[in-house]
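All protein chains but one are shown in place.
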Amino acid sequence: MKRIAVLTSGGDAPGMNAAIRAVFKKAVAEGIEVYGINHGYAGMVAGDIFPLDFKAVGDTVRRGGTFLYSARYPEFAELEGQLKGIEQLKKKGIEGVVVIGGDGSYHGAMRLTEHGYPAVGLPGTIDNDIVGTDYTIGFDTAVTTVVEAVDKIRDTSTSHHRTFIVEVMGRGAGDIALWSGIASGADEIIIPEKDFKFEDVVKNIQEGYENGRNHHIIILAEGVMSGAEFAEKLKEAGDRSDLRVSVLGHIQRGGSPTVRDRVLASRMGARAVELLRDGIGGVAVGIHNEELVESPILGKEEEGALFSLTEKGEIVVNNPHKADLNLYNLNVDLNKFE
Amino acid sequence: MKRIAVLTSGGDAPGMNAAIRAVFKKAVAEGIEVYGINHGYAGMVAGDIFPLDFKAVGDTVRRGGTFLYSARYPEFAELEGQLKGIEQLKKKGIEGVVVIGGDGSYHGAMRLTEHGYPAVGLPGTIDNDIVGTDYTIGFDTAVTTVVEAVDKIRDTSTSHHRTFIVEVMGRGAGDIALWSGIASGADEIIIPEKDFKFEDVVKNIQEGYENGRNHHIIILAEGVMSGAEFAEKLKEAGDRSDLRVSVLGHIQRGGSPTVRDRVLASRMGARAVELLRDGIGGVAVGIHNEELVESPILGKEEEGALFSLTEKGEIVVNNPHKADLNLYNLNVDLNKFE
Amino acid sequence: MKRIAVLTSGGDAPGMNAAIRAVFKKAVAEGIEVYGINHGYAGMVAGDIFPLDFKAVGDTVRRGGTFLYSARYPEFAELEGQLKGIEQLKKKGIEGVVVIGGDGSYHGAMRLTEHGYPAVGLPGTIDNDIVGTDYTIGFDTAVTTVVEAVDKIRDTSTSHHRTFIVEVMGRGAGDIALWSGIASGADEIIIPEKDFKFEDVVKNIQEGYENGRNHHIIILAEGVMSGAEFAEKLKEAGDRSDLRVSVLGHIQRGGSPTVRDRVLASRMGARAVELLRDGIGGVAVGIHNEELVESPILGKEEEGALFSLTEKGEIVVNNPHKADLNLYNLNVDLNKFE
Partner (left out) sequence: MKRIAVLTSGGDAPGMNAAIRAVFKKAVAEGIEVYGINHGYAGMVAGDIFPLDFKAVGDTVRRGGTFLYSARYPEFAELEGQLKGIEQLKKKGIEGVVVIGGDGSYHGAMRLTEHGYPAVGLPGTIDNDIVGTDYTIGFDTAVTTVVEAVDKIRDTSTSHHRTFIVEVMGRGAGDIALWSGIASGADEIIIPEKDFKFEDVVKNIQEGYENGRNHHIIILAEGVMSGAEFAEKLKEAGDRSDLRVSVLGHIQRGGSPTVRDRVLASRMGARAVELLRDGIGGVAVGIHNEELVESPILGKEEEGALFSLTEKGEIVVNNPHKADLNLYNLNVDLNKFE
């Protein structure tokens, strides 16, 4: 393979730039040229493709966002979109593609591979909800942003003896809430993966203040409900504390990536190039037990594929991501009273 | 004066701890004992008063919030509340008080002074809206928090070509919006002190994208309206860009104080002790043109008092705080196209 | 076990406070009382031991350093010291101990266990060089501090086209250098675990500038030699670039712990209590492949002990810590030119 391309797709995540940089630099070491594709699959179809060079990737290891821009582009699920994209790759002499994004992006990578353009997926999202990896690029940074915010909120909640509901991102997954909850010393974590009763939360709040706490901080994963709704229901369930809601919002998607994310992104970017160099596509890179692994994106479950087709042609996820409930239990333990 | 007390009142602000520490340490140098009063005027009335020592203030210069806790306590506007508070001061042998808080707190300080307990006010609030000072303790930190947040939002808004409305605090004042707007390179600043038309904002957004901008960031002071309302009206006025709202919320009240706030708080705290040492009360410390100044809290306008009484006994503010509109104009200039 | 104690020993590391807090809070959940021992083994011998409470550990999850203070105390290697320490434990009714520190501290834990006072070791050091764990408490924070510093140095080195030698900590281990090198996009990493020639470094520097680089940053592990000596030898070997040395020094030991370190410390602290609760001592907790593990401190290699005694009574390390040389190779790859 003499020339490959790289794109970012779906929601952006800190560390995407570090991954792009690693793809470029590793490819240089392998004697492979690298083109950047702007705006994800949309840019591929539109031919927004240009050669990367040292200047383009210089100083990007520490930058949040993605300098290749990102976009959602559902049209790439259709054959027509795929063929248009391949037309553009052909024009530029591109033989393989690295796709950094969520699992939606992986399906595009699968299609490209099936059409003879090997593509490798890298997990880039703050939500940590991608199949085939313990951690996604951007997760550690997002958690860090949340914890820095909660550290600030704790100052003011302590000064005023307030109860704070901090709504954090994560889509359907509780990972951001769990990690940030433990790390910020939250008094309670509410996630979609674990049932709870509002009456118990009210009781915990009361018990905390009775035991001398001067604040009560609840980390709420957005996958459960909104912070406003949670506050409403908490009051209905009898909470009488001085209650505030903080929705952290989009700050969680930006920021200079943490050490973990920079290293993870660099390792994964380099691995993607090795795979393409060896003619391997249709796989996604992950990290499992501290080791880089790759899994077929689509195939048989017993062969480790992330997704399989049922007889009816429906896509099933073989080993959906699961949040680490040990962290949930740990937090409960760390918030008991005698 | 052999023994004084210090309290924090109203909304908390980063740097309040640094001010308390300076009060304590300067008093030590002057041979004066210092007591801390928890929970502001409420704690004074309740007698929640205790001697400060080196251990209590150790390492507080860098801590957000206030370790003396803060509270609003409107009852102190009534004579009954004041007399109860004085009773408690008398019990502990306290002869003077430093009050760190907003202008509401200043009136309490005035009353204490009138009752023979000289009290000095220090301006502690993130909003920078207190009369008698160019800058309040906490303002620089709050702006810094906003700018760090906008730096993160910029990453993701750039990745996705989005328009962001960032709602920032400030009560009726546009200071936080102005400073954070300039410092974050915002494309537009909306403040209560300056009229605007939604049609113009829509035009600016369009013009920006047409001139190659890959995002549009609007800093909106909460004193104008909420971010949600602003977004609604922007759409009504014809905006078709990919619009998001981010309400920064309570993170703006916390965090380790900046250098500016630590130095300002330290200087003001020491000055308050000098004033009490010299038997001076009923004044508030401010900074004007880089110099510490003090002004009578209540009195004649021509004598520099912050507040005066009308013949009908109503309180008027003599020189209400004004935001620096030069910054507004600067930002407009920095966002023009050829 | 009804009452346990916790101490920190050796060099301090960010996250030690989070571990102490977790020990305390988990013990509360288990109905066990916790005492703090100041100044490590020295304080144990001196009887500087006091009951911990919620107030003592409040807000410590985010604090650098150790609020129990730390010290080296070689006298605890002697039987006399141990017996004195046990005397103090006995006085306070303490039945087990958690020791947070380096491998020197583990031997003290072993001795206490042998004397009938089960003790559990937790790996606390920034150097990541402790046997029996993939990561130590404090390592991620130290690397983060280094990377933030190198990010700053990169600004000024780029402005001036300079070559920077950044000396980082790590004692005999290259881990801090490796992780910070990858994460900061360093042009070269020099570690004790890998030979190098000064002539090659000089060549790399030249080649970089010839290929358009506007700076050259070398991360040097202190275990190799000092930055000053390295610079000297680089010049002798022919380097003619504008060369500067930056010794990061003690800032690497402090700072608010990162998310990783807070979570790791919290998990390990809770595990230590579970072990003591079950009467288990003489073991050290580690993390391996993302799972908490515990290993006998002293014993047979085939039983997983960290240390064994030879027939002559000498202590040998069974599986000494090894830096991840994949990171070294990755960095070489990421810094090649066509």
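Remarks
For clarity, chains are labelled A, B and C in written order, and residue numbers in each chain start from 1.
Here, contacts are C-beta pairs under 8 Å (C-beta built on N, C-alpha and C of every residue); 3 or more make two chains touch, one makes a residue touch a chain.
Everything numeric here is computed off the predicted structure, so don't read it as measured data.
Contacts of the undisplayed chain with visible chains (whole complex): B, C.
Which of C:Ser246, C:Ser266 or C:Ser295 touches the hidden chain is settled by the complete complex: it is C:Ser246.
When you scan B:Thr144, B:Ser159 or B:Asn204 for touch with the missing chain, the hit is B:Thr144. Set against the missing chain, the residues B:His39, B:Arg162, B:Arg262 or B:His321 yield one that touches it, B:Arg262. Shown as candidates are C:Asp155, C:Asp200 or C:Glu291; the residue that touches the absent chain is C:Asp155.
Although one chain is not displayed, its contacts with chain B can still be listed: residues 21-22, 25-26, 28-29, 31, 54-55, 59, 61-62, 134, 140, 143-144, 147, 151, 154, 158, 179-180, 182-185, 211-213, 256, 258-260, 262-263, 266-267, 270, 289-290, 326-327, 330, 333-338.
For chain C, the list of residues touching the undisplayed chain reads 8, 12, 14, 16, 63-66, 69-71, 145, 149, 151-161, 164, 214, 244, 246-251, 253-255.
In this section, only the chains that are shown with their structure count from here on.
Where touching is counted per the definition, chain A and chain C have no chain in common. In a homomeric contact, the two copies may use the same or different surfaces; for chain A and chain B, over half of the interface residue numbers are shared, pointing to the same surface. Each chain's centre was taken as the mean of its CA atoms, and the one lying most distant from chain B is C.
Averaging C-alpha coordinates per chain places the centre of chain A 29 Å away from that of chain C. Centres computed as Cα averages put chain B at a distance of 41 Å from chain C.
Centre to centre, using the average C-alpha position, chain A and chain B are separated by 37 Å.
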